[in-house]
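Yeah, one chain of the complex is gone here, protein chain that is, but the others are all in their spots.
On to chain A.
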C-alpha cells in the first residue's frame, strides 16, 4: 500500500479515540491523496485496511493530503496542522435525502467549535461552510459511493483550518481564516473528540425525526439570512434575498422576478465583498 493509496499509520488521537460512539473506529494516516477519495475507495472494496465489509463510523484522519479537494474540483490545500477527516456513513436513505447530511455535519461542527471556543460565534454559510468572525474556517464535501454488494455509502469529508489558512483566492466569498485567529483554539484531537459524538447524535436525530430539527438548528446559525446575496452558478449569477431554506435544504432566493430554489451554488454576500 503506497502513501498515495491509503497512507501509513500516524500518531494516534487519544481524546478522539475515547470519544468514539459504539461501533465507530478511528484510523489515523500520515498522508493520503484525500481522505474522501480514500474512504470512497475503501467503501468500494479497494484497499481497505480492515477485514470484511465496511461499516458506518469509519473515521479517517490524515496529517496531510496531497490532493485535497473542494467543490468544483478546487484544491483544498492540506499542509500538516489542520484537521482533515472523512467519515463513512450508511447511505441507505438514498441520494435524494443524503444532501441533508451536509447540514447535519455543519450543525455538529458549529456546535463542537462553540463548545471549545465559548467566546466565538460560529456561523454556517449555505450550505455548510463554517464561518468565524467573517472568515471561512472549514468546508465540507460529501460523496456517495457504491459498495461491492451494491449497498450505498456516503462519505462525509471535513477540512478545518486550525493552524494554517490559505491565501484568499478570487472565487472565495470570505477570506480564509483559522480557528486560532478567533482565540485559543483546540488541537486536532480535542476538536475531533468534540465533533464525532455531536455528529453521531445529530445523525440519530435526523434518522429518527427527519430533516426538520436539523433545519431549525441550522437556521439558528445561518449567516446572512434575510439579506442580499449573489449566487454564482455554473450557468450564471442570481441576485436576491436569502429568504429561507426549504424542507429539503435548498436555498430559497427571492428575486425581482419571483422566488427560486437553489440546489448548488457559491453564495457571496455583496455587503461584505470587496
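Points worth noting:
By definition in this document, a residue touches a chain if its C-beta (ideal position, glycine included) is under 8 Å from a C-beta of that chain, and two chains touch if they have at least 3 such contacts; residues count from 1.
Basically, contacts and distances are computed from a predicted model.
According to UniProt, the chain absent from the figure is "Biotin carboxyl carrier protein of acetyl-CoA carboxylase", selected among "Molybdopterin-dependent oxidoreductase", "Phosphoribosylformylglycinamidine synthase subunit PurQ", "Sugar ABC transporter permease" or "Biotin carboxyl carrier protein of acetyl-CoA carboxylase". Residue-wise, the contact with the chain that is not shown comes from A:264, picked out of A:18, A:53 or A:264. Touch with the chain omitted from the figure is made, among A:59, A:85 or A:101, by A:101.
Mapped onto chain A, contacts with the missing chain fall at residues 71-73, 94-96, 98-99, 101-103, 126-128, 140-144, 146, 154, 233-235, 248-250, 263-264.
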